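Every protein chain of the complex appears in place save one, which is left out.
Entry: chain A
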Amino acid sequence: MSQYEKEFVILLLRDIYGDIAATVVDTLLKYGRLTLQLISRYSKVPTSTIQRALVPLVQNRFVLYWVDNNAGGENTTYVASTRNMYNMVRSGAFVSYVLDRFPDAAGAPDIIKNLLLYGHIRASDYLAAQSTSQAVVSRNALTLLLQHKLLTTLKRHEFNHESDLYMRIFKRRLAAIPRSKTVSEAKREVQAHAEAREEFQVLKRIHDDINDGLVAAANTTSNGTYGNKGYLVSESLPSKTVDESAVLALNYDKFAVLMRAQILVQLVSKRIGNVTAAVYRQVLDCMEPKLFRCVDNSDKAINVTSLEILRRLDADIELGSALVARSSRKRSRSSSSRISKRQKRNHDREGSVSGSDDSMPGSDNFDIDSNRNGDDKRGDRDNSEHDDDDSADDTVVTNSRVEHLNFHLALLSCNQNLPFLKKVGNKGGGEWTIDFGTLTARVRELEYDSLITQKEGPIACRLLRIIREKGRIDEKQLAQIALLPPKDIRSHLTALHEIGCLDLQEVPRGTDRAPSRTYYFWYHKPMGAYALMTQAVLKTIVRCYARVVEERGRRPGVMSKLLREDVRRDEANMLTPAEKEEVRRVRGVEERFIAHMMKLDRLVLIFRDM
């Protein structure tokens, strides 16, 4: 939890929930865990006022509480959760994502907005508050959002802080292990910790179940597909509907997964191309139901097969046209004898390793004819194992599409420096997985590099990359590798040192620490550097938001007029032209800064949450 994150959430609360809420959270962040009385004492606000302010904060889980039954009297304590408050910054992106993703689900954006307002709602309450026709639409939307895990159910314990929960589990576990003379107390505790950690993991993954918050629909489901007995329309999920007794909240963990997928797809389209990016999007979509959070997802690797991907891929995407063989004309232009020798060598090598490396379909990509033959052969084989009720002609097309698809998948997996995909088997036309740990680490590196390039220039970035690869390196060698004069690189290195990207280590050659007899090694600690970068980004977010608040504050008259109910309903007529101009300008500034905050939040996601 950083200074700037705190500053930001307080600013946000002051803007949305008012001064008292901000003061309460400020006090909690300053002093840590407090009881109501203590909050009142430190903040000099009467307890009844604080109680009123705490209600929405607890509802939104901005403040978590804990009732300790063992403590007498004053037994409820409060802790502020910056992470939950920070997530508010993503609310706009959340709504727009839902709008993009489910353009047909009419009620969905309203549900998200309501959840942003109330923090959590019971499904039945939400539906009851609406007219019958609206309720049907909303029910469908709720079901849809739950199926996609964008909503999650809330259990009572989720209003408590994790450490409290863990300690309770730990104490219970410890009490369950009998004291004995043969087992030492320390051993008992270790065992209890191990058990508690296990139970805690289960508790954390309690919402990972596919039917979380859903119950089987009693009769005809309202989402348009027929749940006739024994027969399900193939593409619809088993008919489920929202469990009305469930308490629902937004699932920001899942949202982060979806944002990460977007970032990865963007990167593919930048590095490889749009068609492959479209393929990659499908790969991620196929995996998505099993991805619940970005880090610490589950212990099992998630595999998808080419056929699965193909089934979901938009049939209009033409896969084949993006792949080309080198033309013979071009080949003859360059010194042909040498290249043909190389090819031969490569062919030999490919032949010898084909057992392990047959992820590359069609070993001879230069000879188009042989490739077509390969296609057909493959098509025949696939035909037998994959029964489609399309016409025979169509099957051939589909199968060559598998071929095309595998070319794209191979393209994604071939780059050792940026492994978007990993091949793990040959089941279902090829089985693939993504090593998110490695991939996201690399994405962070790339993002960091591009930030450094923009801030300090390409030379600084070149030096950073050398240092990253070499570990620790002294200036002389650095200059030699970078092919730059030593006196030129020093200023870049100190600039990078200043922003926390590089560190310097001294290694004295003798017992005296004379500077002339000392090695100076530059090195780069990624975690530290990223953390500092995140802080800087958060700081910028705070400043942007403060500026927005300030802009509004400078025009109190027109801003307070905007809040009036009648003005809200009819802005066009209730405002004078001068006021309109002023509002337009404020909104322009607001828009610019908030858009900028979104861009910065993307960096926070990459460096901290991904």
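Note that a contact is a pair of C-beta atoms (placed from the backbone, for glycine too) under 8 Å apart; a residue touches a chain by one contact, two chains touch by 3 or more; residues count from 1.
Note that contacts and distances are computed from a predicted model.
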Assuming one chain is omitted from the figure, identify its UniProt name from "RNA polymerase Rpc34", "Vacuolar protein-sorting-associated protein 25", "Utp14 protein-domain-containing protein" or "NCT transcriptional regulatory complex subunit A". "RNA polymerase Rpc34"
With the missing chain put back, one of A:Cys544, A:Leu562, A:Val586 or A:Ile606 would touch it. Which one? A:Cys544
Can you tell me which of A:Ile50, A:Leu214 or A:Leu451 touches the chain that was removed from the display? A:Leu451
Which is it among A:Ser96, A:Asn274 or A:Ser560 that touches the chain not included here? A:Asn274
Out of A:Pro103, A:Pro485 or A:Gly553, which residue would touch the omitted chain in the full complex? A:Pro485
Given that one chain is not shown, which residue among A:Leu411, A:Leu439 or A:Leu562 touches it? A:Leu411
Residues of chain A touching the missing chain are 270-276, 278, 314, 316-318, 320-327, 329-331, 335, 338-339, 342-343, 346, 350, 359-360, 362-363, 365, 368, 371, 393, 397, 400, 403-404, 407, 410-411, 413-417, 449-451, 453-455, 458, 461-462, 465-466, 469, 481-485, 488, 498-500, 532-533, 536-537, 539-540, 543-544, 547, 593, 596, 599-600, 603
